[in-house]
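What follows is a set of notes on a single structure, which appears directly below.
All protein chains but one are shown at their positions in the complex.
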Amino acid sequence: MLKILFQILVFPGILFLFVFALAVEFVDRRIYARIQNRMGPPWYQPIADFIKLLGKEEVVPEEADKTVFKAMPIIALTTSITASFYITLWNTKALFSFNGDVIVVLYLLTIPTLTYFLGGWYSRSVYAMIGAVRTLTQLFAYEVPLFMAILASALLANTWSLSEIAYFYSKHPWYWMCNLMGFAISLIALLGKLEKTPFDIPEAETEIVAGCFTEYGGRLLATFRLAINVEMVVGASLLAAVFLPFGLNLPVGINFIVYIVKIVFIVSLLAILRSIFARLRLDQMINLCWKYFAPVAFLQVLFNLAIKEFFVK
Amino acid sequence: MYKSGDVRIPLGPQHPALKEPESFMITLRGEKITSINIKIGYNHRGIEKACEERTYIQDLYLIERICGICSHSHSTCFVQAVEEIAGLEVPKRALYIRTLVAELERVHSHLLWLGVAGHEIGFDTLLMYTWRDREIVMDILAQLTGNRVNYGINTIGGVRRDISDDHKKDIMKAMDTLEERTKYYVGVAQEEVTIIKRLSGVGILKYDDAIKLAAVGPTARASGVKRDVRHDDPYAAYGELDFKVITDTRCDVYGRTVVRLLELMESYKIIRQVITNLPEGPVTVKAPRKIPVGEAVSRYEAPRGEDVHYVKSNGTDKPDRVKVRPPTLANIQAVSHMLEDRYLADMPIVVAAIDPCFSCTDRMISIHNLDNRKKMTIPWEDLHVQSIEWHKKRGIDFSGLNRKLRKIKIK
Partner (left out) sequence: MSLEENIKNELEEKFPFLASAIVIKRQRRIFVDIPQENFAEVFSYLIMKMQFSILVAITGLDEGNNMFGVMYHLCRETGQMCIARIHIPRENPLIKTVTSFFPSAEAYEREMVDLLGIHVEGLAPGHRYPLPDNWPVGEFPLRKEWKLEARHDIKENPHV
């Protein structure tokens, strides 16, 4: 019991996630800056930003629905953390697991996006409302390719549990090569989920100020930002667990380092992607997702079904 | 026009997309713009009136401060008009130096624009790159004139500083670096998919509309209108230099980007010519303090388009009337046309694409507050109340927020 509590609260649970999320934000910002020929922030910048925001006054708009407005950041944070408990991090065993948890994780990762929508909508500012509508529209575009890409990998492993997926790939180490297409799709979809360029349409600064987060400030904004960072870690962990399942059987300590390397690798890819593209328009983004990404993801599903039929015993 | 389900959103007077205060009230249906209402004039500083009460030399420095980006444009344009009235024969070397500074200014302005355009479409990497390169030309300008903006190089009858051989060497070296970097940006603009997607077909201004709405500068040239004052009505040393007027027939924001990028290449060419052909001689002639009666219209191709100054003198040391027609005033009227039936997401880049400079356009805070010293500082509360009233009149109600803020104050 005490061990479980320690695992949830400290390692590899909440505290570890917070620290790792802030570290990952630093990596993201630093790489982004170096590509742009800038120095970038020092390592403690994300923590400093977080603490500074915590100290700021909390202003809730008069017109806003106060309960929803204040609850949304917490819900965003808790759901992303909950999702992490079901994801295999550096071995083949997640903290909790049952058959079907891959679906639960995907849905848990959708909830933060919904909280952005609700938080923006109930803050009753025109910019936030437009941002909210954009968030939701965008959600429908990238969720389908993401789900298909991840489920394709699960199909190959013939299970709906992330722990068993990890177990399967550690038994058949080279099958992860089959999923590269799906990995690319999920990476791009993750950009959309995290609302990063080129999919930062819901918070396009030059159009709608900060989108859903326009009215947020102080502790609430700090929580939201932490939630986004945790979501980045959890999303990257999900991708690592599903698409990069190697090094899971290495000795304790080394597999942890391998895990960190994998997450930093994925986050670096995200940072590179967001620095080399311009922001797309909403209609272009939806077109892109439905016309190209969804068919490719579907192809991945068919491909994996074929592989499973002929090779996997 | 206004249906339920339409959303009115104010872009400005303060908004992250705008670098200067101006107001665009946009009515949206979904993501589409159904109507747009532009209000400018927030930067009115009464410069034209102030010019009438100062001497010509004082005016020169005042006029230079109309705008920070195209300061040399305004001061040259004004000086040209005054010199024409006074009948001054400006030395060749002075004209070449003016041309040199003018082109350096164009380079810095176009690079600045490219960065701003990148930022407007969410491509911050481009912003960081171009502004890094812009430092090169800013350093050159600082070395040459002593200032990064508001160079103060012009004076009536010539220029105030001469350039040395060291300057020439540095400029030539800088031009090589900039040319190479600009080629890279041309490559980026041609190949980068998201840039092409965001820019092409956006903000269309057809040739006929460009003529009818009297667009100027790169905005007009990207619609195929071959108008460039440097070519049509040569001033300074442009009559003796070899350069092309860049036009494009795409008529959209992408065309305007291409025109500006290629103009950068032309500017490097002009700067090299100026440096190699720089004539020897004095850089200034003595100008009288009192300018004889007369009037003159002076035209100048600023980085944003044609700048026109009209000066009327009355025989004293102060002008009778100074009129400034900055390029943005001519172009801003085309903006609402360009935005018809476009997406909200296109709005920032379309506005940015005319390279607006509202401090030029308005040229003139209320004099009422200026002369009445007691009223010079408006209390924060008054300003706040005033802004809320202002928005209420335009259909936007922030009173909820207002109540909240009052509560805080009472606490």
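In order of appearance the chains are A and B, and numbering begins at 1 in each one.
The rule we apply is simple: a residue touches a chain if its C-beta (ideal position, glycine included) is under 8 Å from a C-beta of that chain, and two chains touch if they have at least 3 such contacts.
Since the structure is predicted, the reported quantities are computational estimates derived from the model, not experimental observations.
Judged over the whole assembly, touch between the missing chain and the shown ones holds for B.
The chain that is not drawn here is touched, among residues B:R29, B:K173, B:K212 or B:K244, by B:K212. Within the full complex, the residue among B:V308, B:L339 or B:A352 touching the omitted chain is B:V308.
Residue positions on subunit B in contact with the hidden chain: 37-41, 44, 46, 48-50, 53, 84, 211-214, 226-227, 229, 232-233, 295-297, 299, 306, 308, 310, 312, 320-321, 323, 325, 329-330, 332-334, 362-364, 366-368, 370-373, 390, 393, in rising order.
Everything below uses one rule, namely that only the chains that are shown with their structure count from here on.
The mean-CA centres of subunit A and subunit B are about 43 angstrom from one another, to the nearest whole unit. Across the complex, subunit A meets subunit B through its residues 35-38, 59-63, 124, 126-127, 129-130, 197-198, 200-201, 204-209, 275-284. If you check the complex, the residues on subunit B that touch subunit A are 7-10, 15-17, 28, 31, 118-126, 128-129, 132, 192, 194-195, 197-198, 343-348, 396, 400-401, 403-404.
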